[in-house]
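Below you'll find the structure, written out as structure tokens, and then a few comments.
Of the protein chains in this complex, one is absent; all others appear in place.
A and B label the chains in the order they appear, each numbered from 1.
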Amino acid sequence: MKSKKDKLTRRNFLKGAAAGTATLALPVGTSDASVWEAFFQKHFRELNKDEVADVIKRLEEEYKEKYKKDVKVKTTDAQPGVLFSYGLDLSRCIGCRRCVYACARENNQSRDPQIHWISVLRFEQGEKFVSNLEEADKYYYPEKVPEDGHFYMPIACQQCENPPCVKVCPTKATWKEPDGIVVVDYNWCIGCRFCMAACPYGARRFNWAAPQIAKEEVNPDTHYLGNRPRYKGVVEKCTFCIQRTRGNPGRYPACVEVCPVGARKFGNLLDPESEIRYCLEHKRVFRLKEELNTAPKFYYFFAT
Amino acid sequence: MFQLAKNFFVFLSQVTKGNKYYFAWIGFLSLLVLLGLITYIKQLDNGLIVTNMRDQVSWGFYISNFTYLVGVAAAAVLLVVPAYLYNFKPIKEIVLFGELLAVSAITMCILFVVIDMGRIDRLWHVMPFIGNMNFPSSLLAWDIIVLNGYLAINLTISFYALYKMANSKEYNLQIIKPLILLSIPWAVSIHTVTAFLYNGLASRPFWNASILAPRFLTSAFCAGPAIMIIIFQIIRKVSKIEIENKAIFKIAELVAYAIGINLFLLAAEFFKEFYSGSVHLAPMEYLYFGLHHHNNLVPWMWTAMIFNITAFLIFLRPQTRENLFTLNIGCVLVMTGIYIEKGMGLVIPGFIPGTLGEIYEYGPSFNEKMITIGVWAFGALIYTLLLKCAIPVYTGELRFYKPEGSVGNQ
Partner (left out) sequence: MGVQKAICLLIGLGLIFSLRASPVNAADKDKIPKYSVPPAPFSEGIFPCSDCHEDMEPDPTRRELEEHTDIQEMFDHASDQRWCLDCHNANDRDKLRLVNGALISFEESYYLCGQCHGTIFRDWKAGVHGKRTGEWNGKKIYRLCVHCHNPHSPKFKPLTPLPPPVRPTEIENRKLNDDQIPRNPIGDIQ
């Protein structure tokens, strides 16, 4: 396997070199103005209204050209009085991975190289748990789930109130929105991956190559800070389906809706009537790696 | 102004003069740089997928080399302190070569960070004032500032000194001394900040230990000077510059202390991790004994351990330290030992096991190795060219003006 890869490497050497010169770092010599516009695009939070409109127009054109369909890029703002939070019932999860792939479908995650925002870990009963994830298995594939003597724990971005990834980003390309969602400006990220080293939950994903999705599978309902198609060399992560959840009314995230056992709960932490508040007040909840003081807004609980 | 430009050109033109060995060396390095560049273009075209880094181990060989080289650059301070603070003459005469080494090492550091970036076209985002630098929150922002600052300081000091020398003037220590003094804490800072870059990540228990920054410094003071000891011997062999053994042995003595402290700190780390035996032991276990049958780094780490201990014994005994043959063996051993320990041995266990317990055994891909070799060759090339310009000035062969009556200070 390895030697084959190496051989390929050498064979493609010059070919790659020739192609590479064309797509070199700086868009020198291109007549397409949009390339320059993209190059000089400011940080998303520094754009004024008109500039945002221009950027969205350019992106929508770019996506239409690439995916041959109309892709809508929204920039819906956070609603006041909303702090999103998530609950996951470990006593229910059966490890079927419906959430993993529903998330990929909704959020335009690259199919090749494969990117998943959700990792489902399988534990054997009696294994050390929570403090030590070392014995967990992410690649289980039995005929049927749940399996006897096992339990499952899906992990995605924990949307920390005190996010270490945001703290370390050298360019402020990732930040926490007023509704608590940690987002990435895919047009500002330089791909240094410091945030990936800082994240205690393995929640961030890097586009090691240009993301590839079949045109027919592209979800055209997108948000600038969420599921719009990404680029090679930038980091991405779960945004609580910002394109769905931001709205009045706003929809549930895709993973919540697909979960066949109803293990996933979502709502406004500031609303005492919300499902998530009910969980916090009536269930045995815990947050992952509490000792790191990241204060996740993602609660695991045991309903029974 | 015109004169200045002309002088600079005269200075630069030195690189075109040399014997066949010199051109062979330059040609060899250029070839490696070219190969690295071609591979890098391929990386730009395909993305970092041509490396073996993945989400599980998101930093690899590039950042390992970066970390090691920051240490090499910081080690220049080990010459500056005896030279300027204690006025130790033999070292004062060669401190310039240490500073030029720092310049080359920092250049390589910057290159290693740049080639590790996913979006080189957005490099300007991280530049102060132009971009949107997350200062003071991000340690990477700090690192950009201290590394570039250190580069600027060392460039200024060495070029000022060379310029004055080339003009047959004693350089004015009043002007340069504050900068030299500043370079001492600054050298410490580049390594401390780089250590803090890892140290501040609570998600990675292997790095999140207070011993990290002290170990960074001591290991830097092992490997950096060892490299210099070898380079000085080469310089005095290929040029007319005389470097006293006294200077070399003094540096060797300092290295002995540094290795001793480094080994002690390693022992402290070993004790803490293995005696307390918490879940945070896993990365250390992975390094030295293997974890769940994953043990790629184990032979490397024990090699590093044996090398460092042997080097310590060589440097510790005055008989072996002051014998150039054994000293050189010691230098090579400690350079390699620290390269393993502070490169892959530091970066990889931060990711193994991963934050979700996954073990992905990383090793650099062919492309990563090619690009890395290219960067090293580029660094060596820069250092060679810098020396090529500096040495004739140093020996008095190159003067912008004909000295009246007197010869240069050498």
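Here is the rule we go by: a contact is a pair of C-beta atoms (placed from the backbone, for glycine too) under 8 Å apart; a residue touches a chain by one contact, two chains touch by 3 or more.
Everything numeric here is computed off the predicted structure, so don't read it as measured data.
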item	value
Hidden partner chain, touching residue among A:F39, A:F129 or A:Y278	A:Y278
Candidates A:F44, A:Y201, A:Y224 or A:Y252 - the one touching the absent chain	A:Y252
Absent chain, residues of chain B that touch it	46-47, 49-50, 54-57, 360
For chain A, the residues touching the chain missing from this view	5, 87, 89, 94-98, 100-102, 104-105, 111-114, 116, 119, 138-146, 208-210, 212-215, 217, 245, 248-252, 256-262, 265-268, 271, 274-275, 278-279, 282-283, 303
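The rule is simple: only the chains that are shown with their structure count from here on.
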item	value
Gap in Å, rounded to a whole number, between the CA centres of chain B and chain A	37
Interfacial residue positions of chain A with respect to chain B in the complex	5-6, 9-10, 12-14, 16-17, 19-21, 23-27, 39, 43, 46, 113, 119, 121, 128, 131-136, 138, 155, 164, 167-173, 188-194, 196-202, 204-210, 231-235, 289, 292-294
Touching residues (chain side chain B, partner chain A) in the complex	38-39, 41-42, 44-51, 53-56, 58-59, 113, 116-123, 125-126, 131-134, 137-141, 144, 197-198, 200-204, 279, 282, 291-292, 350-351, 353-359, 365-367
